[in-house]
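Here the complex is missing one protein chain, while the rest keep their positions.
This part shows subunit A:
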Amino acid sequence: MASPLPPLLPSLALSPSLLPLLFPSNPLSPQHRRRHRLPPVSASLQWNRKPQLAGETPRVVVVTSGKGGVGKTTTTANIGLSLARFGFSVVAIDADVGLRNLDLLLGLENRVNYTAVEVLNGDCRLDQALVRDRRCPSLELLCISKPRSKLPLGFGAKALTWVVDALRSRPSGPPHFVLIDCPAGIDAGFITAIAPANEAVLVTTPDITALRDADRVTGLLECDGIRDIKMIVNRVRTDLIRGEDMMSVLDVQEMLGLALLGVIPEDSEVIKSTNRGYPLVLNKPPTLAGLAFEQAAWRLVEQDTMTAVMVEEEPKKKGFFSFFGG
């Protein structure tokens, strides 16, 4: 646990970026992780804090939403990277068979040579199909099919379950997290993606169309047996909430009745980072959305939830000049 930096250095905002410097090769068994944590007596400022993994490994999480365009792929990419920076090994699977976007968001589109369809056909090994990110070696990407090929009609729920089982029993050890990026809609692609999953993260925005679809998806997930559903509310604009033009996160939670994993504010950095292929959470200094994604990833690891707070409203002026008609 020797570190060159004095213990007065702050805390959470710096530690993710310092981690690769301080602990380049980190064996990630639970015992090692416990030994690396500072004893609570010595310092009031705890740096190098890592979340404690709850639940059995590997944790298979499907990121779904129902409605398209609410930010599923962005959430998968950013939370996957945050988890990898915490030190967990993550495999992100883009379960959209026809139109894949996760490789674009991670900036790895040039390096995808083999996909899961070729693994199933026997043309290559599984570890050849996994693309490892150079910026963050704990994250690996798996795409289902090549975009130019004919739509593989044979890729169904059983195939994806086979892939996840193969990941679980691979010789280099199972990953800590398997994140499955679900396609939009509730048809065959959705059913395929949720088949191997044990938990779900539902991404939604505070508008009425997304909430209706999210409610429908919740019903379908519970039918399928996935009880552990947590919600991330994306693209939140607090200025509109204060002006009572957008539903607040409290309203959303009340309507859907799901536990809240995170609230991500609307940030133009999302578009910029997508265009560059450099995910949002790697930005230094971190943006608001990046911090929110990292906190959501923390809560995902510890299986924790948050409670929404009410945005302060304008105090209503009582009619002192009430003869004006106020």
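Criterion: a contact is a pair of C-beta atoms (placed from the backbone, for glycine too) under 8 Å apart; a residue touches a chain by one contact, two chains touch by 3 or more; residues count from 1.
Just so it is clear, contacts and distances are computed from a predicted model.
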item: Undepicted complex member, UniProt protein name, chosen from "BHLH domain-containing protein", "Cell division topological specificity factor", "Electron transfer flavoprotein subunit beta" or "Complex I intermediate-associated protein 30"; value: "Cell division topological specificity factor"
item: Hidden-chain contact residue, picked from the options A:118, A:251 or A:269; value: A:251
item: Contact partner of the left-out chain, one of A:132, A:216 or A:272; value: A:216
item: Hidden partner chain, touching residue among A:54, A:99, A:166 or A:208; value: A:208
item: Residues in subunit A touching the chain absent from view; value: 207-208, 211-212, 215-216, 219, 241, 243-248, 251, 255, 316-317, 321, 323-326
